[in-house]
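Here the structure is laid out as structure tokens; the discussion comes afterwards.
As you look at this complex, bear in mind that one protein chain is not there, while each of the others sits in place.
What follows is chain A.
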Amino acid sequence: MLTLTNVSKTFNPGTVNEKKALENLSLHLEPGDFVTIIGGNGAGKSTLFNAIAGSFFVDRGRILLDGDDMTFRPEYKRSRYVGRLFQDPLKGTAPHMTIEENMALAYLRTAKASSAFSTITKKDRDYFAQRLAALGLGLEDRLKQPVGLLSGGQRQALTLLMATLVTPKLLLLDEHTAALDPGTAEKVLELTRKIVSENKITCLMITHNISSALELGNRTIMMDGGKIVLDISGEERAHTTVDGLLEKFRTKTNKVLDNDRILLSE
């Protein structure tokens, strides 16, 4: 589904601030793969997402999605096929527009036979309400309310729904529950699991919670210094514990996974 071949990206090349964010990184995802990504700060996790989503163009390498070469395609064209959620729940929705209008943005654009001048129909509205009802947050009765009135967790759940309203070829989740309180985070994670498995979406998820990294999905990748240092799936992954994973990280990189959030979330 997704193939990255020898992708490299260096920020501020030739200056003292030069930073090799991605180095010769290759990655291949099968359709329906749900891959969790862990790694310390500055390991290149978000840079990897930015490269895939097209926030910048990579210096070297190729990015293929479902056989299509995406390497030089601008972000707004890739986002037709790539859904993305950020850590900040405010990033994914327009606060002064209503829930219905936000969903229409996500839907009308990709829906078949829609022109630039199509509007929200009764049918669309019913469909939005039905999908919102599945979230179990009571948002289906608040279609006409501005999104700015929702809580962070509700906004993140709405963003998740919008990103998957028309099933994307690839879903990128960048610590999308990290800014939420534990209870809400658990709920959004549960919704993620449900939506991803129901629609068989190929998915990459960055997390700082190692136990959910091992628990969710079918494959776990560990990154360090812009490279993939560990890639486990199947039997091997099933038998890996949180401590075992931390130990593997130590032996692979000769350093301790130096992140408070990771240590605390064990």
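Couple of notes before you dig in:
Everything below uses one rule, namely that a residue touches a chain if its C-beta (ideal position, glycine included) is under 8 Å from a C-beta of that chain, and two chains touch if they have at least 3 such contacts; residues count from 1.
In the analysis below, contacts and distances are computed from a predicted model.
Among the names given as "ABC transporter permease", "Sulfite oxidase", "Hydrogenase" or "Carbon-phosphorus lyase complex subunit PhnJ", UniProt records the absent chain under the name "ABC transporter permease". For the chain left out of this panel, the touching residue among A:Met97, A:Ala129 or A:Ala179 is A:Met97. Between the chain not shown and the residues A:Met1, A:Leu105 or A:Ala178, the one that touches is A:Leu105.
The chain not shown here is touched by just one of A:Val7, A:Ala21 or A:Ala53, and that residue is A:Ala53.
Mapped onto chain A, the interface with the missing chain covers residues 53, 55, 74-77, 79-80, 84, 86, 90-97, 101-102, 104-106, 108-110, 114-120, 146, 162.
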